[in-house]
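My questions will all concern the structure given below.
Only one protein chain is missing; all other protein chains are in place.
Right, chain A next:
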């Protein structure tokens, strides 16, 4: 026990004192924020460019309906021949030319758009919508229907979702659940891959340094292995906590700054808009508050520990089996595959049907259960299902740690040979 503590301490300090670790811990939140700012800036830049579109409307009915905006400017080229309009557009390097032929008996005309490159999808559908609306109205008028009547008889439906125990939910809540479940599952996967790799590298390091036999003559291999896994996970938790704190600080700073700029912009229009979004925001807050937060947090912790242990033990065994990092490739696939599978099942099957057969089965299989179950929990999972899943997970961990320890014990003293799966199986019996 005393040795285990010593090992955990050393492993923890070795990770935390590492320059790369320190740099990554403090730099990656900045990089993340920088990326978001950069992307926002680029998107803004992209849409700031105003496209100029020539409109050749032979009937002259539609052209006035195209309102120029910040993004698009429409120029009326209706009074000239199509070919002449084309040349103008080409010469003046306009973005494109919209050609609407003469209307014939209220039939939908064959509208064409000429451009050097295919225009954005959203842009085209906007134009289609404008023309379709105009045409519809014209046809309605032609058949003697009053537009006012239609406008006043249009109904707006919003289905309110309630579960049987009477709790109100909204469509929004599905997104909220998806977001929280997905974030938890994704975070878990990232943590497993990053810190599992750290465990593996630290095992390989001891082998290449040839210090392993000196250590093994003082401590049991299983203690060394567990010490490594625990020490590294503590380093990971430290990093995580620092990120949470940094994130919190940054969020406060950003909201403080953006809150001020919002206040400056307050006009009557803005207030009206905000009232609408306030309602939605309230709903969002209610939805988040309605999530089983405590359960989510506790199960995140449990699955986090379980999943991390399961995979770290495998990573440690792989590290022990090989001499250098390049040799690990052949063993990586069986580790990455279930993790990816978990994520994909989570993002497709769980979101489609959180309680379907696929989701349920994958939330029981120990290699995928930490990710898949975490994604399911926000949608509400029976406690006994979670209990069974956790029980299977921890039983598997016991088995995997036992097997990994055996491979580890033999592997750390093997040099020079690149082992295959067959060798690993043989080592189990030494």
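Structural remarks
Note that in this section a residue touches a chain if its C-beta (ideal position, glycine included) is under 8 Å from a C-beta of that chain, and two chains touch if they have at least 3 such contacts; residues count from 1.
In the analysis below, contacts and distances are computed from a predicted model.
Considering only "Succinate dehydrogenase hydrophobic membrane anchor subunit", "ATP-binding cassette domain-containing protein", "Heme exporter protein B" or "NADH-quinone oxidoreductase subunit J", the record for the omitted chain gives "ATP-binding cassette domain-containing protein", by its UniProt protein name. Taking the complete complex into account, A:214 is the one of A:108, A:214 or A:285 that touches the chain left out. Only one of A:90, A:116 or A:426 touches the chain withheld from this view, namely A:426. By the touch definition given at the top, chain A reaches the unshown chain through residues 3, 6-7, 10, 14, 18, 205-206, 209-211, 213-221, 413, 415, 426, 429-430.
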